[in-house]
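What follows is chain A.
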Amino acid sequence: MNAFLAQLLNGLDKGGAYALIALGLTLVFGTLGVVNFAHGALFMLGCFMAVTFRYLITIEKVTTDPTQLSPWGQPLEVRAPIVQDWLGDFGLFLVDYSVPFSILLTIPVMLAIGIGMERGLIKHFYKRTHAEQILVTFGLAIVIGEIVKSIYGPNPWPQPIPSDLRSAADIGRWLGMEPNTLTYPWWRMIYLMFSLGVIAAVFAFLRFTTFGMVVRAGMADREAVGLLGINIDKRFTVVFGLAAVVAGVAGAMYTPLLPPNYQIGMDFLVLSFVVVVVGGMGSLPGAVLAGFLLGILQSFASMTEVKSLIPGIDQVIIYLVAVVILLVRPRGLMGRRGVMEG
Partner candidate 1 sequence: MFHLSRKDQIKLAIFALVVVTMPIWLAPLGAAYPGLMQKFAIYAIFAIGFNILFGLTGYLSFGHAAFLGVGSYTAVWSFKLLTMDIVPALIFSTLLAGVFALVIGFFSLRRTGIYFSILTLAFAQMCYSLAYSVLTPITNGETGLLLARNDPRVIDEALGAGTVGGAGLPTPALLGNTVSGYFGFYICAALLILAFFISQKIFASPFGLALRGIKSNQTRMIYTGFNIRPYMLAAFVISGMFAGLAGGLLSVTDPIAGAERMRWTESGNIVLMTILGGVGTLIGPVIGAWVIEYFENIFSAINKNMLNAAFDFLPDGVQNLAVTVLSKFVGEGWHLTLGLLFVLIVVFLPGGLVEGYLKLVARFRRGRGTKPEAGGK
Partner candidate 2 sequence: MSVTSENAAAGNAANGKNIVLHAADVIKNFGGLRALSDIDLQIEEGKTHAIIGPNGAGKSTLLNVIIGRIAPTSGAVVFDGTVLTGKAPHEINQLGISRVFQTPEIFADLSVLHNVMAPAFARRDGSFRLNMFRTTAREAAIREEAESLLNDFGMWDRRDDHSGALSRGDKRRLELCMCLIQHPRLLLLDEPTAGMSRHDTNTTIELLKKIKLRGMTKVIIEHDMHVVFSLADKISVLAQGRIIASGLPQDIKEDPRVQEAYLGGAAE
């Protein structure tokens, strides 16, 4: 039972990442009708926003302290982050909590990147075939990946968890079990909460704002909304930006769990496409549901007991589920009829 709960928890935070990526993918597909193979690259860019942010705030200032001498008899060099110099203890705090604070950088930059991408390239592909959309965004994903590689190199960039959050929460004790029988690392829990929060925010935005209402109407019937004289194109640009931001923050916050390199985007993209298809192309709740579901399934499949029963299942479970779902329920768990067929 505890092992079961532990795996469930482990699957949830990964599922959160899948759900966030799939959410943006679905939003873009549902509104703009574009199959965006570069969405994983946006997630990856988000990861590197966290890397960049940390890099910037840990730029050090070297001062010499004449009162102390190094073992070689020279004045001791003191290295300290510039932010400490500027902000004192808050600077140190900022460095420690660089990952969550990096969201402040991620949001505006990703919004700009998203809008730029839509205006510069994607909007020319609204009327072209899905195959061409896949191809051009696939090419774009290669370009983004390679640019990141040329700047950051091919190796992963580990990001630290803030020092206060490195331990694990003893969830078992909260539930009245023996201490340390069921623990859940704080950061994973935070990531889960964070992803739920972002999902809730996106849904609330779509449900309760006029903007969101138009977007939802556009997802249901684009032509009709166009006929009402509402300029949806402009709104859809913002939607693309929003999807980019969601993917970006999902990436930035995920860095402590998986050190990013330039390939992380593609790896996640393939999985999130599977998630979107399982959830049902064009269905936002479906994307979220499928994201968590597949995250949990993947986590269960990697239990030793399961692996010894069906060797290799942890490697293929997601694809297997996708194949079965697509064959049994052609439109995914919550898909609408006729989306993307033919």
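Selection rule: all candidates are chains of the complex that A comes from, given by their letters.
In this text, a contact is a pair of C-beta atoms (placed from the backbone, for glycine too) under 8 Å apart; a residue touches a chain by one contact, two chains touch by 3 or more; residues count from 1.
Since this is a predicted model, take the numbers as computed values, not measurements.
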item	value
Selected partner (touches chain A in the complex), from 1 or 2	1
Chain A to candidate 1 touching residues, read off their complex	35, 121, 124, 128, 130-132, 134-136, 138-143, 145-147, 149-150, 266, 270, 273-274, 277, 281, 311-312, 315-316, 319-320, 322-323, 326-327, 330, 340-342
